[in-house]
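Note that this complex is displayed minus one protein chain, with the remaining chains in position.
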Amino acid sequence: MTRKNQRIALIVGGLAFLGIAAGLVLTAFEDSVVFFFSPTDLRAEPVDPERRIRVGGLVESGSVERGPADAEIRFNVTDGNSTLTVRYVGILPDLFREGQGIVAQGRLQNAVFQADEVLAKHDETYMPKEVADALKKQGHWKDGESPYPDAQETGAQQTGGGS
Amino acid sequence: MGGYAAYVWPSYGIAALVLIGLLIHSWTDARRLEAEVARLRELGSDIRRPADMRGDAP
């Protein structure tokens, strides 16, 4: 083996080792890398009411209630399987709306999530308002769903709406 | 900008500042150092350029 090939072997071997090590570390830390839990995760595991955690999911349509206090809001967060009631006092981000994803930070107390911060999650769909309205009118897509997962089935119409 | 001017324009401003700054720095650096090489070559044309640029050359 020439010196050059030795160096190549060393670099490739080192990188492979490093990649495996990084993979193992990331797998081991999976729970701490996760930014938020889903309502189902929280149902499965009891959580210390004093521990500050994040919960993420979609705001259930029709569940948003305001008051009684100023800027107080209650809504249900759902992941399709379980829902969780969130109570929050404060200013909501501009992307907060029914059917959209949010991540709330706070404490789970007596089955109600007392949030001290609500962040809106944005999905990967970008389109002009007219296109979104047209898609909704055609009934291809409801609030809170990405229009793209079913794009395979309704591909022709979807492309028509998008152009 | 639909009420978001305070976020959109600074974004373009920062991008422009960083890119133009990098470009000017790269350009002036190259010009300055190349001029210095040319000046030194004028001064001592007997200093020949090494045949290859391996670091162990000098």
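As written, the chains take the letters A and B, and residue 1 is the first residue of each chain.
Here is the rule we go by: contacts are C-beta pairs under 8 Å (C-beta built on N, C-alpha and C of every residue); 3 or more make two chains touch, one makes a residue touch a chain.
The criterion applied here is as follows: contacts and distances are computed from a predicted model.
Novice: Quick one: find the hidden chain's UniProt protein name among "ABC transporter permease", "Beta-ketoacyl synthase-like N-terminal domain-containing protein", "Heme exporter protein C" or "Rad50/SbcC-type AAA domain-containing protein".
Specialist: Choosing among "ABC transporter permease", "Beta-ketoacyl synthase-like N-terminal domain-containing protein", "Heme exporter protein C" or "Rad50/SbcC-type AAA domain-containing protein", the correct UniProt name is "Heme exporter protein C".
Novice: Hey, which of A:8, A:44 or A:71 is the one touching the hidden chain?
Specialist: A:8
Novice: Going by the contact rule already stated, which one of A:26, A:44 or A:71 would touch the omitted chain in the full complex?
Specialist: The one listed residue touching the chain not shown is A:26.
Novice: Take the complete complex as the reference. Which residues in chain A touch the chain that isn't displayed?
Specialist: 4, 7-8, 11, 14-15, 18-19, 22, 26, 30, 33-38, 56, 91-96, 100, 103, 117-133, 146, 148, 151-152, 162-163
Novice: Even though one chain is hidden, which residues of chain B still touch it in the full complex?
Specialist: Where chain B meets the chain not shown: residues 1-5, 7-8, 10-12, 14-15, 18-19, 21-23, 25-27, 29-30, 32-34, 36-37, 40-41, 44, 47, 49-50, 53-58.
We take it that only the chains that are shown with their structure count from here on.
Novice: Quick one: report the Å distance separating chain A from chain B, using the average Cα coordinate of each chain.
Specialist: Chain A and chain B have C-alpha centres separated by 42 Å.
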